[in-house]
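One structure below.
The complex appears here without one of its protein chains, the remainder shown in place.
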């Protein structure tokens, strides 16, 4: 049996308010090491907000979040890079740098960690090949289709082999085939020990995969 | 029987090249008045590119496009606003103005047509209510969830009651319920006489609706 | 419609407060640079003019000249090109002047009983002839007139002095021109950079079918408002600095010797209007670039 100490990510009574609006309301949740967790719920339920709290994209209004023994409610903003390096994040709106090429967008993550030039080159190419974007490595994001941008965003998230993957609607712009590829990639990484958290409203995706499902609605957990 | 002269949008041997890449290859297509047409195909097939050509977001490399008797291959760029006012466009990446409120983003379209202040107010509120975003009219797009942004983008596209709707993945970020609402809205507009062109890879959406389906792959029409 | 446009423009400025503040500050500083130099230069120019008025030629008359001859001569001199004034200085007046000039040493003139000085005309030049060449030519012409004994004009000194003044003036105009062009560029560039941050917004507006006119108007209004604000702030700053400097030196300066003025009201207004025009031009250039595609 999993006990509480195994939890990699713990949320205790977390609230997030934007003005008067409760985007998240009293969320308590333990996510265990090497779990594959789905976060689902209608538009505006708070899925992205929950992920934002986890990567310090927003600060929480109340409650506590522990990730890998780091207390996000207390930790100084200066330690955000340290936290974010443990995470691979697929943003709902991709957040690719429009003035950098596909290759540069992906390699950036490794460069920032001071990896060797050679290693970076090999690793970035291999990841781009996996998502099917190797041929477009010199393109700039505005010259890519929506789905292609999403593939690059996935490549960037996984290239650093993070312990935790936070994926916000990672297959929203993809056709069934491409979505399958991306999902296989995530499953693969999960198999290699990573903890994966996927926010999606794609019911089919959830059905086809096995994993815990947390359902949010108006900021509250309504089903697990 | 429909004859060629009924066609509202006509494409003759249209090519679109980006450098050496053929994003569209020899597309010929007639779209009739009050048709509901789906454009489908895998990521990178050229769906968005085709729509871009129709709203003069890109210029075509070869061929002819006629919309409502306007020849896009020949028309001066100065007449783009005239064309675009006949169209309601839902962009794949929403293209909301981040520094304007939801209300302003939608009302902009009517203001530009010189409508009266009173009319604008009434119309914008009614459209925002339909998509379920009336309560958020004072929010700025970066403070909205992905799905909420998409709803606003839909509202902006339909508020001007255009003759032609170009919708690029209009329900990609939405849960099934919201998607249904949006789709009903499009159906409604279609029933009132508009021509609707939807680019999507959502097989379910296509199945549930009746309408012509054009399938693209690597820039070519592969099935109709 | 007009007031709506104006409202849209103001709202826009408020929405982009930080960048607009930066822009207004830049415009104000540019206006301050140009106008402070203009202020300095107009005042310095007046000073130079006062000095230059000292350039004159002395025309010594023949001792036998009669009063009638003298009037003829005066008429003839004044007819010459480049002469602004010919004033008669009698030998008595000349001696008195000399005594004043010599100060303490004037006592040594006391003993001179038959006044040895000749009568003379002091000839002043019109402003556009205050050059070495003009005064030389004029002297030659005057020397040829009847009853003229000699013409004196401190050849060397005048040459150098007018050269320096001309150079100062040239450098002044050059610097003024440079500052003007430089700040025009700076302001236009700043407005361009400002609008650069609005590029996405402009692109989106075009995609939803607004006309270029509809897009441009609020920006033009904004550009003009920013220019006006910058101009007013800059000129106020200059006025304050001017007030401070002239207060500080008020005691020490006699009014006749150096009477400093602020820029006249019309120039001040002109600078502010100019600043509005530049704001407009900056918008024009940016928008042209963005709307080209």
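Which chain is which? They are A, B and C, in the order written, and residues in each are numbered from 1.
As a working rule, a residue touches a chain if its C-beta (ideal position, glycine included) is under 8 Å from a C-beta of that chain, and two chains touch if they have at least 3 such contacts.
Just so you know, these numbers come straight off a predicted model, no measurement behind them.
Taking every chain of the complex into account, the omitted one touches A, C.
From the options C:75, C:170 or C:243, the residue with contact to the chain not on display is C:170. Interface residues of chain C with the unshown chain, by the touch rule above, are 19, 22-23, 25-26, 29-30, 32-33, 36-37, 40, 47, 58, 60, 94, 98, 102-105, 107-109, 111-112, 116-117, 150, 152, 154, 159-160, 163-164, 166-167, 170-171, 174-175, 178-179, 182-183, 185-186, 189-190, 192-194, 196-197, 241, 245, 248-249, 252-254, 257-258.
Contact residues of chain A toward the unshown chain are 55, 57, 80-81, 83-85, 87, 89, 91, 95-100, 108-109, 111-114, 117, 156, 160.
Assume only the chains that are shown with their structure count from here on.
Chain B has the Cα centre that lies closest to the mean of all protein Cα atoms in view.
Between the CA-based centres of chain A and chain C the separation comes to 67 Å, rounded to the whole angstrom. Chain centres here are Cα means. That of chain B falls 61 Å from that of chain C.
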